[in-house]
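Apart from one protein chain that is not included, each protein chain of the complex appears where it belongs.
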Amino acid sequence: MKVAYFPGCTLKTKAKELDRYARKCAEILDVSLEEVEDWQCCGGVFTTSRDEVATKLSSVRALSAAKKNNNVLVTVCSACHNVIKQTNYAMQNDAEFAQRVNNYLGKGEEYDGTTEILHYLELLRDKVGYDNVAKKVINSLAGKKVAAYYGCLLLRPNSVMHTDDPENPTIMEDLIRALGAEPVIYSERNECCGGYITLENPEFSALRSHKVTESAYNSGADLIVTACPLCKYNLEKNGSPIPVVYFTELMAEAFGVKEDANA
Amino acid sequence: MQRIGVFVCWCGSNIAGTVDVKAVAEALRSEPGVVFSTDYQYMCSQAGQEIIKEAIKEHKLTGVVVCSCSPRMHEATFRKTAQAAGLNPYMVEIANIREQCSWIHKDMETGTQKAIILGRAAVAKVNLNAPLIPGQTPVTKRALVIGGGIAGIQTALDIAEAGFPVDIVEKKPTIGGKMAQIDKTFPTLDCAACILTPKMVDVAQNENIRIFSYSEVQEVKGFVGNFNVKIKKKARFVKEDVCTGCGICTEKCPQKKVPNEFNLGMDNRRAVYIPFAQAVPKVATIDADYCTMLKTGKCGLCAKVCTAGAIDYTQKDEIIEEQYGAIVAATGFNPISLDKFDEYAYNQSKDVITSLEFERLTNAAGPTAGKLLRPSDGKHPHTIVFVQCVGSRCAACADKGKEYCSKICCMYTAKHAMLTRDKYPDTDVYVFYIDVRTPGKNFDEFYRRAVEEYGVHYIKGMVGKVSPQGDKLMVQASDLLANKQLHIEADLVVLAAAIEPDKSARSIATMLTASMDTNDFFTEAHPKLRPVESPTAGVFLSGTCQGPKDIPETVSQASAAAAKVIGLLAKDKLTSNPCVAHADELMCNGCSSCANVCPYGAISYIDKEFRMPNRTTAIRRVASVNPAVCQGCGACTVACPSGAMDLNGFESAQIIAEVDAICR
Amino acid sequence: MSINSEYKPKIVAFCCNWCSYAGADLAGSNRLAYPENVKIIRVPCSCRVNPMFILRAFQRGADGVILCGCHPGDCHYTSGNYYTRRRMALLFSMLEYLGIEKERTRVEWVSAAEGAKFAATMNDFTQTVAALGENKRLEDLRCKR
Partner (left out) sequence: MHNKNDNVRSEIIRRSGVNPVKCMRCGKCTATCPAFDTMEYHPHQFVYMVESGDIEPLMNSNSLYQCLTCFACVDRCPRGVEPAKLVEAVRLEVIRKQGANHMKPDSIPAMVEEDLPQQAIVSALRKYHK
């Protein structure tokens, strides 16, 4: 299976493990991730205003580029996924906005909103299948209690994202189960870590992150997995009592391709 | 050619004030077909009616035009007058020269001119009128009530009391419905079972009532007065007439792990069960999904212990066919599923419950014998949070909740909060509300008592998230009046889930050709003036299947529906409105266009033999309108591509004649 | 009839018996005036109105035809006004194609309680039609007396 792949800027610098293991695991699962040429930063957050056009062009270009690869665009960073998916939704549902965007793109490059945008987790669930993921497990993670941390961007707004039930998601838990580990359900898994507010109000984001890690820890988790570099940063920086890793790292470990040394 | 009489009414000065009635009478005298024309002060008076009667006889009138007030006012009066003089009542037409003319125009010249034109149109129409004779159909003097909750029970009792036989079809093994699950009723706080179960016994003992429990309506054919219904009596593997309801089988059955639906799955029952002690009929039922004997052929313990010999593992579903004159839908409601509202953690914690579950937890016959204990650990909760409007008034989420107000939640939540504080004064009770809606007799007083006398904390705001943490539930909520976000450590959270019509209602509505709204509530024939009738003749509505209702309202509506049924069954023959559609068989090509638009299913097709040239015959499929079912809307007349369909009293030719008369 | 300041268009209004006719009655009992050139024809339901009737009216010299029924969802016969809405959408677009100004035809929902709306609608419709002048295109001059 060939799909277009949008890594995003953080994955090229601070979140290399998220990217590297995503690629390695995809190889094992016979998915070929074709990196979009000349991709640009998604912008980090989606501006909900209908009159913000320029900031959404990079996402539209990435969506458009996926045409070469079965019209499927895969992201692995939650933030990129959120931005690109919301942009795609706006292109499909707001004709005025779509018109303005296409005016920027120039003749012949118009984008019609038909690309399917999938998060790596959705790719695993809906295209590869968790049964097939389970078949590739070499080192079963049996006995490990893993807390999935969704944060906000992967799930909300649900009317656009449709990733999973935003109040009781299972997409990461099902992956954890497929890898042989035991998922831990805790109430803060879909609440915000503080996000970019860490830049100007670190105390506040520390408060939010504490709530999350405490909730996971108290529910008996050994480990937190996430799909978002900023979530990982916030949780770790604010003293998570348990390790926080990317879900791709957990997969790599189960597939036996995780490198021991710290990358 | 008709012989038409024109009668122009002055209506005192109401008409004569702005219309020169004499000029109108004079002008209409020269219209085609008119042989007599006159005017009088009050045509509707005794003397006025005499004038009409005498003119009919003296001038051998075949048609009458009365220029007077709206036909909605006195059409029936003048039809009776004509009938008394031996004229077919449908030969009368009214020209509305009061509401449509004299009352809205000030100028005599203008008014008179318009009145003449309106009269002219009526004369043109009468020229094409034909005598109509209302059809008559016999009435089967038996009623069917679908649903055996308090609505169905009350309707059946009232109909039976009037002397007519009634059958109740209930899909569960017992009648009683939701009210049987409720602990106490607001605002009087009498015990629901104490007022319901005697009624259930009355039903069982009433000679006019038959109960088909564990049964479903499978097919409905026919029309008002003459419904033919197939009822499926599901196999309960117990002979109903032999079982004594002693309950030994339900104690001995080894299959103990069946979720007890009567207690909403909060405890277990056996595979053979009687839903509750006061069940009617008090007969055991074997749950085929769990019975070891039925699944594997090994066990048979219940048959061994049954001294009456009532167990029959070979029982099959049975189809009963019966005739009814009237059908009452009383299919009731259910709380909605809360799967999509997991911000309240209903699926994540046993201690987040619905209000109906709360009823069972406080009911002496419930899983905790009436002690308020947490489902998770059986401990007494000290802080309880009630959340109102869970899924009600939810416009953003058609797939999640309901746009309407469920109406009963404010009151039962006040009841729950009050009873909790009454029985367990050491418990803190919070109620989060958007609005408290208490229109009803003694309702607001009741709610205020909960606040003022029982110390329930009512907070204007909503709960945003419930987080299970250890054995506590962290409730994050808003207090809008204080402009605060609250964090309450609760032991139990009770959700006032929206209510929705029972899922079976839609298929029943389809069978009855009764219409439903977008929420699957049955629609009334008229929302104000005919609230217990469905638009389909002979089908009546009782209880929450028509919209959210509390018990007193349900019972009133149930009795009202019964009164309508009694009124129908008391007739020996039904006289139908003769202004119905009819098909010209020679023109009809059997295309089904008419049947497709008919909202009542009044049109069927028959094969008819037609004489063809050279003494041959041919059989063609042609439309046939059942005049007892047709309501005379005329949708079919326009849909018919060949112009074969027409409507009595509003024939195309008549309307065209009116158009021509107006445009002349 | 020539177009002058006294020009009064001929208007035929079809009203359903249950809502709009009752609405017209209410306009009358509240003495809410509307032009005398509006003449009402009572039909059981707006869905009884055959497009043929409307063509007939234009052929016979009507200048405007308005069709009033119960509000969507309130039809006495459950769904009649939905049929009306669809049928008239088709008819009106055909009339427009034939060169009949679309302002000459109208469908309005008037409930039994909306006497004021009935009068206002008729006033507005008459004004609109009057501004268009006489209907010449569909009138069959052979029908003229």
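A, B and C label the chains in the order they appear, each numbered from 1.
Everything below uses one rule, namely that contacts are C-beta pairs under 8 Å (C-beta built on N, C-alpha and C of every residue); 3 or more make two chains touch, one makes a residue touch a chain.
This one's a predicted model, so the numbers in the text were calculated from it and none came from an experiment.
A.B. asks: Relative to the complete complex, which of the depicted chains are touched by the chain excluded from display?
C.D. replies: Across all of the complex, the chain we cannot see touches A, B.
A.B. asks: Using the definition of touch stated at the top, determine which of B:K22, B:K53 or B:R393 touches the missing chain.
C.D. replies: B:R393
A.B. asks: Out of A:A22, A:V36, A:V76 or A:C152, which residue would touch the omitted chain in the full complex?
C.D. replies: The one listed residue touching the chain not shown is A:C152.
A.B. asks: Among B:G63, B:G225 or B:G401, exactly one should touch the missing chain; which is it?
C.D. replies: Of the candidates B:G63, B:G225 or B:G401, B:G401 is in touch with the missing chain.
A.B. asks: Which of B:I434, B:V451, B:A563 or B:C591 touches the chain that is not shown?
C.D. replies: B:I434
A.B. asks: By the contact definition given up top, give the residues of chain B that touch the hidden chain.
C.D. replies: 343, 389, 393-397, 401, 434, 460-465, 476-480, 483, 485
A.B. asks: Determine and list the chain A residues touching the chain excluded from the picture.
C.D. replies: 8-10, 13-15, 41, 43-52, 55, 77, 79, 151-152, 155-159, 166, 191-192, 194-201, 204, 208, 228-230, 233, 237
Keep in mind that, in the parts below, only the chains that are shown with their structure count from here on.
A.B. asks: Have a look at which chains touch which and call the overall pattern line, ring, star, complete or other.
C.D. replies: Drawn as a graph, the chains make an open path, so a line.
A.B. asks: Ranked by contacting C-beta pairs, which pair of chains comes out on top?
C.D. replies: Comparing chain pairs, contacts are most numerous for B-C.
A.B. asks: Farthest chain from chain A, going by mean C-alpha coordinates, please.
C.D. replies: If we average the C-alpha coordinates per chain, C ends up farthest from chain A.
A.B. asks: If you average the Cα atoms of chain B and of chain C to get two centres, how far apart are those centres in Å?
C.D. replies: Whole-Å distance between the two chain centres: 34.
A.B. asks: Rounded to a whole Å, what is the gap between the Cα centroids of chain A and chain B?
C.D. replies: Chain centres of chain A and chain B, defined by C-alpha means, are spaced 50 Å apart.
A.B. asks: Show the residues in chain C shared as contacts by 2 or more other chains, in ascending order.
C.D. replies: Residues of chain C touching two or more partner chains: there are none.
A.B. asks: For the complex, give me every residue of chain C touching chain B.
C.D. replies: My answer: residues 10, 12, 17, 21-22, 24-25, 27-29, 31-34, 36, 39-45, 47-53, 56-57, 60-62, 73-74, 76-80, 83, 87, 119, 145.
A.B. asks: Any idea which chain A residues touch chain B in the complex?
C.D. replies: So the residues of chain A in touch with chain B come to 165, 167-168, 185, 187-188, 191, 215, 218.
A.B. asks: What residues of chain B sit close enough to touch chain A in their complex?
C.D. replies: 339-343, 345, 347-348, 465-470, 474
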